[in-house]
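Structure, as structure tokens:
A single protein chain has been removed from this complex, and every other one stays in its place.
Chains: A and B, in written order; residue numbering restarts at 1 for each.
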Amino acid sequence: MIGDRVAVVGAGMTKFVRRAQETPKELAWEAAHLALRSCEMTIDDIDAIVIGTAPDAFDGVHMKSEYLSDGCGAWGKPVIRGYVGGGTGVFAAIQGWYHVASGLFDTVLVVCEEKMSSCRPHPQAAFLTIFDHTTERPLKPNLLWIFALEMNAYMNRYGLSKRDIATVSVKNKRNAADHPAAMLGDPDITVEDVLNSPVLAWPVQRLDVSPVTDGAVALVMSANHVARRVTDRPVWVEGVGWNLDTAYWTNRDLAYPVYVEEAARMAYDMAGISEPRKQIHIAEPYDPFDYKELHHLEGLMLFDRGEAPRAAADGVTQRDGDLPVCPSGGLLGVGNPIAAAGLMKVAEIFWQLRGEAGARQVPGNPKRGLAQAWGDLMQVGTVVVLGV
Amino acid sequence: MIRDVAIVGAGWSGFRSITPELSHKELMYDAAVRAYEDAGVDPRRDIDTFVTVGEDYHEGISIFDEYVPDQLGAVQRPVQSIAGEGIQGLAAAVMQILTGRFDIAVVEGHSKASNILTLPYILAFAMDPVFNRPLGVHPYAIAGMEMLRYLAETATTPEECAAVVAKNRSNALFNPLAGHGASISIDDVLTAEPIAEPLSRLECAGHSDGSVVFVLAAGETARVLSDHPIWIRGVGWANDTFWLESRPWGDARYARAAGEMAFRTAGIKSPAKEIDFAEIDDTFAYKELQHLEALGFCSRGSAGEWTLEGGTALGGEFPVNPSGGALGEGHLLDATGLARVLEVVLQLRGQAGQRQIDAAEVGLAFGWRGVPTTAGAAVVLSN
Partner (left out) sequence: MDEFVYDSVYLSSRDLREGRVLFETWQPNAQYAWDAGVAISRYLQEFKAGKLIGRSCPECSRVLVPPRMFCESCFCPTDDWVTLEDTGTVLTFSRCTITWDLVQLEEPQMPAVIEIDGASPGMGIMHMLGEVDPEALAIGMRVRAVWKPADERTGSVTDIAYFKPLKE
């Protein structure tokens, strides 16, 4: 039915590891298998498949979703791969939402997979070709440059120090110590560790950056009438938003992610949220670099521009703070298999809102949470608001 | 479907073997401007959501959708890409409108095939890296094996496959968009050098550059925008297994499943009776026959004879690929299915010129992702 509500009813994931023995297809299967088991479904209950996966260059297969399709349970079923770079993971859940909300399907399986370790000598090779082939690639840019350029612009605009930003990395890696899938959980890491880590591309240092990771995550999403039958704790999709800015990134104001704001406005409008700071209880913004969490919290209008670092320093974003941020441990702690990392954030909100997050459970019975991802040439924002 | 959705604007550019004067952005801009003019919409104001279709290795860009918003008027708007067949992209736009949260959507697909210097190697890169790639076989051999099995299972003849080429390239002579029109005899096709026996060179579609853009609108908006909306009655898409080791080589099961979904959503009980003509993937000549049968327009094994007898010709009882298909227009990579849709739209609007089909009221477009995939997508359109 038009306007019918869509729920997340199941979630599963692989461990996030530096180098998995599994093929990409096998990783996809492991996550899909557990997502189905989590809601006591079989593949026969699934009407359509949504695949999310980032550049083909990682796994080293052209038209990667065709290769992955068997592992995602797509044999004999409708399957489409959506793709918005780093924003893909959260976008896959948006795509799952519109498959169901269209009325064409009752239940869809959303699978995101990335096997970055396949790409040699380093997965960064996949990013050498994200730059404009004529006006930028001749300069031989590497991916870290654009993050360093953006981070520097952000720090300069608001007079921030590296110490202000390093607290994010510390928080997330500590949070990840409680995540059973995490790759870089560390309960003992300190701000000094981050500040003393090797400089890669100033101001970016090694511990400011999320790791290269293999992994997969899957969700089951259902229409209202199915969701109520299969679970007594459905988690509803209350709002979705996405937005893509210009490709001319050197013409943009790098200190503020306006595309994240636009995506958030779209999602808040759909969810009927007028005061996000009061109405969002828990957030999983995209954190491939520590400054990005702060940048995105501001774009999501959860903090004023330039104010997120102070809130982080004051403990507001800790798991027991007023607005827990990345209680999962985020990409910095759990790991960053690009598309799978984004969907992991949606899964974390699902588990948190159901009270199933175990040692990571935030206090106070949160009722509404948000997951956000970001990607392309620092250019796309994707936002999902979930609620119970 | 639960909400009416129509195509209210169509635009295209290129459709030639090379387009050296334009960058891919400029090629897409030309198609987009035409589509928006056709629909009477201002993209900066009126369009709610954009879908673009492509693949990184066809663009030579990791995360190609970085470079799409500017030339579509889509900067700081909802934009997503579909790494898939063009009609899957159309389906994504349709689904978004069906949610009731979007009224006007745009779908775009494009090809700069001429810019890819190593296309067969790119295709080989799509094969299973552990099981199939090490064998070092040209991916068109998959088509050869499939064709052989299809001929054996259905008693279809090489002459009947060759008749598809003669028909489609001849149709293309009446299509000013098509770059591969030619008068070719069945004998020419049969005596052309083999690519992967029994598949000959002339049975494989060449490539073209081009861009196709459609503006879609929900029913009430479509009636306001257009005097002649083309209604999207149903959509369907499906995959068979990707394993070469266990797929059905003679039968296009993905086309059957995609067609069944499209007919179900369109409320069509008997496609052969209720649909007047079709634009069907003909990347390889035998594929048109195999797809026609799988979609239920004729019984299994009869499409070849039907073609040879002229039943699917321009003046036949059920014209197939009046545009010339991919054999006549050139294969537009991920936009090929959208080129099929474009012809259906032009025919239904009565804008097909010399190749206009009489009393064209309901048409079907079907796209396939090509070897080594088993992915197909179908859409039923009507006046």
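We take it that a contact is a pair of C-beta atoms (placed from the backbone, for glycine too) under 8 Å apart; a residue touches a chain by one contact, two chains touch by 3 or more.
Here the structure is a predicted model, which means the values were calculated and not measured.
Visitor: Among A:30, A:186 or A:208, which residue is in touch with the absent chain?
Guide: A:30
Visitor: Which candidate, A:73, A:185, A:215 or A:257, sits in contact with the chain we can't see?
Guide: With A:73, A:185, A:215 or A:257 as choices, the missing chain is touched by A:215.
Visitor: Where the complex has a chain not shown, which of B:100, B:129, B:198 or B:248 is the residue touching it?
Guide: Checking the options B:100, B:129, B:198 or B:248, the one contacting the hidden chain is B:129.
Visitor: For subunit A, which residues touch the unseen chain?
Guide: Interface residues of subunit A facing the absent chain: 11-15, 17-22, 27, 30-31, 33-35, 37-38, 60, 62, 120-122, 124-125, 127-128, 132-136, 138-139, 141-145, 148-150, 152-153, 156, 180-181, 199-204, 214-215, 246, 248, 250-254, 351, 356-358.
Visitor: Considering the entire assembly, which residues of subunit B contact the chain that has been omitted?
Guide: Contacting residues on subunit B, toward the hidden partner: 19-26, 29, 42-44, 57, 60, 69-71, 73, 75, 112, 114-118, 121-122, 125, 129-130, 133-134.
Everything below uses one rule, namely that only the chains that are shown with their structure count from here on.
Visitor: Distance between subunit A and subunit B based on Cα centroids, please, to the nearest Å.
Guide: Computed value for the inter-centroid distance: 33 Å.
Visitor: Applying the document's contact rule, which stretches of subunit A touch subunit B when the two form their complex?
Guide: 1-3, 23, 54-57, 60-67, 69-70, 74-85, 91, 95, 97-99, 101-104, 126-130, 132-133, 241-248, 258-259, 262-263, 266, 270, 375-377, 379-380
Visitor: Help me check something: in the complex, which residues belonging to subunit B touch subunit A?
Guide: It comes out as residues 1-3, 55-57, 60-63, 65-70, 74-84, 88, 91-92, 94-96, 98-101, 122-123, 125-126, 128-130, 235-243, 253, 257-258, 261, 265, 369, 372-375.
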